[in-house]
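Every protein chain but one is kept in place in this view of the complex.
Presenting chain A:
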Amino acid sequence: MSLHGWVKRGGGISLVVGLKKYHLTVRSFCQEGFLLGEVRQEETLSISDSQISSSEFLHVVEVHNHEPCAQLFSFYDYAGKVSEENLNRILKDRRKNVIGWYRFRRNTQQQMSFREQVIHKQLTHILGIPDLVFLLFSFISTANSSTHALEYVLFRPNRSRYNQRISLSIPNLGNTSQQEYKVSSVPNTSKNYANVIKEHGAEFFDKDGVMKDIRAIFQLYSALQEKVQAVCVEVDQSERVKEKIQEEVKKLKEEIALRKRSTAAEERRYQDSVNTDAHLLQDDSALSDSSPPSLTRVVLQSPPLEPSLDWPANSTPPPLYTAALPPDPPSAVLLPRPQAVGSPGHPSPSLGLGNGDGSSSDSLNRQAIGQEDQAEEDDEEEDDDEDSSEYENLVSEQLQSPFLTETVSLGRPATLWPDGDTHSSSGSS
């Protein structure tokens, strides 16, 4: 096993260590050396139910390798004074990769010794590493040699005296939790590995050292992004057009509803007048043998409905009132007596006006209003269907108006009261 790992400081520490048994446990005396690696800083943002965002700042120290010293006192003297010359001779060109140093001693306390503290201070100053770490390994055996334990403690002596020890965890040895994701890879410093990669890497890596597949995937991703962007623009435009059309439809519906109301009002006025004429004709029938002119000539024609608004293009326009009347009216022709809306003989246009299909014009109005209040996601077909149903109602109203059928029948005319029942009227005015 070789010494590899990383150390995180700040919010948490994790150290992955694999020890070189040959260097540390086989030899009988204390061992020491230097830890090589690199230092980086990470900021982790997390969102939880209690906090919108919380950031955790980590100081990550990666241990890539180690450089053991051949013997004790190899770079310092009896007083612990460090010799920079000897230090450079040991580290050579790897001095810049030093992030700490370590020592292994058996059956001792997990506490920095006097000489270790003296050396650490000098190394911090010479190497120029403010947060130089010290890793202490200790090997403890029971008296009967039945149990042996390799313990390790990481120190950060340059910090406050109350916070020198750094807790360690070893994710890759033992029970690895599923939540411990490795966020970065430890670079391999092996020369053989580098040679193999160099020899066969061209098949997988491009000139920049990036895997070709990865670059292709990125290109695909970029193309998809562009398409999505274009589609977004189109969708935006179509949505705007749709919104505009819906506004127009809304306005037209409002106009339709208004005209319906006015049409209905006029119809009622006409019916009232027709009823009045019918009464007069019946009264005069005994006095005069002249055939009364057709009611069709007397009855005022309601203003024709505009086919463009109410009727689909292929449908026939609604017949006029004249077409719905029988050909032989028995009564004399009299001018209809206009009646005001709301008069006793004039049923309220908002009540009881049947359309033949069980609905009323009021419901049509409400339906029209409801259509105005609906959201834009209403289906246009549904709107069209509703609109067509309104037109059908109007047609049925024209064809099946009880006023018309009853006013032309011989005998006592009937007036449709608001409650829907027919009542006989006697010279109502």
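Just a few scattered comments:
One rule holds in what follows: contacts are C-beta pairs under 8 Å (C-beta built on N, C-alpha and C of every residue); 3 or more make two chains touch, one makes a residue touch a chain; residues count from 1.
Note that contacts and distances are computed from a predicted model.
For the chain that is left out, the UniProt protein name among "LLGL scribble cell polarity complex component 2", "BRISC and BRCA1-A complex member 2", "Sorting nexin-1" or "Transmembrane channel-like protein" is "BRISC and BRCA1-A complex member 2".
Residues touching the missing chain, restricted to chain A, are 25, 28-30, 72-73, 78-81, 105-109, 111-118, 141, 145, 148, 161 (touch as defined at the top).
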